[in-house]
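Complex shown without one protein chain; remaining protein chains in place.
So, subunit A:
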Amino acid sequence: MAKEIAMLHDVARCSACRACMVACKQWHDLPADMSTPFEGQYQSHKELTPTTWNLIQMNERVDSDGKFHWDFFKRQCMHCSDPACAKGCPEEAIEKLDNGAVVINQDKCVSCGYCAHNCPFDVPKVNAETNKSTKCDLCFDRIAEGMEPACSKTCTADAIRFGTKEEMLKRAEQRVAILKQEGHQDANVYNPQGVGGIHMLYVLPEKPSVYDLPENPQTPNSIDLWKDVVRPLGKIAGAGAIVGVLGMAAFKKLANREKGEK
């Protein structure tokens, strides 16, 4: 088994230069989203799009002490250990690789959008033009060749780091300790266990909710219900109705024949 890898975004170090966004587009050959309107802010896109898999979200915030903050958060696929997208995919088009990267197989994808509905982080976006679902693939192809993802490679502020999950967790803990010393009492490592832990770790100076992150995201039970109960039950109900009807028709025919003989 390949070593479990992880990427780490140190929110406190990010300078929002957005070189990672450019590098991502470059490596994946993704076109610019020309329809992004200018809304008087530095924020580029509002949300991830089918052609923007990595987005620096910029949020202006005033804390309880009246102090102004400008938060930069790298939004992308979390690469969950228990990925809802892969679990709920009816075509088995999404695979979790041994190293932890969760990757959509474009050839198998039929664009049903179930991954988008199931994802607790609302990450996958369906491309209406190509009719395929899209999201960050953690540059799994680069990793396979011994390289690091395009975004972490290009990060000038050392805010994005890449390595084994063990290393990254250790580094994250160290950074959180430093942040706490600097006065960020709520500093934490974002690695929610409800989705089995993630391979896109964050060092957050504040609570997750400050960055619009769910505090306790879960891989939804609805997927198990759908896969293990609803799909089989629906098939049994449908097939049962057909078989039942054919059986009754046969019975009826027999009964009529008996009547005729009498």
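Methods note: a residue touches a chain if its C-beta (ideal position, glycine included) is under 8 Å from a C-beta of that chain, and two chains touch if they have at least 3 such contacts; residues count from 1.
Please note the rule applied: contacts and distances are computed from a predicted model.
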The chain dropped from view, which UniProt name applies: "Cytochrome c family protein", "Formate dehydrogenase", "Iron chelate uptake ABC transporter family permease subunit" or "FAD binding domain-containing protein"? "Formate dehydrogenase"
Looking at A:N54, A:S111 or A:T134, which makes contact with the chain not pictured? A:S111
In the whole complex, not just what's shown, which of A:K3, A:H69, A:K170 or A:K253 touches the removed chain? A:K253
With the missing chain put back, one of A:P120, A:P192 or A:P205 would touch it. Which one? A:P120
For subunit A, enumerate the residues touching the unshown chain of the complex. 47, 84, 88, 90, 110-114, 116-122, 131, 220, 222-223, 225-226, 229-231, 233-235, 237-238, 240-242, 244-245, 248-249, 251-256, 259
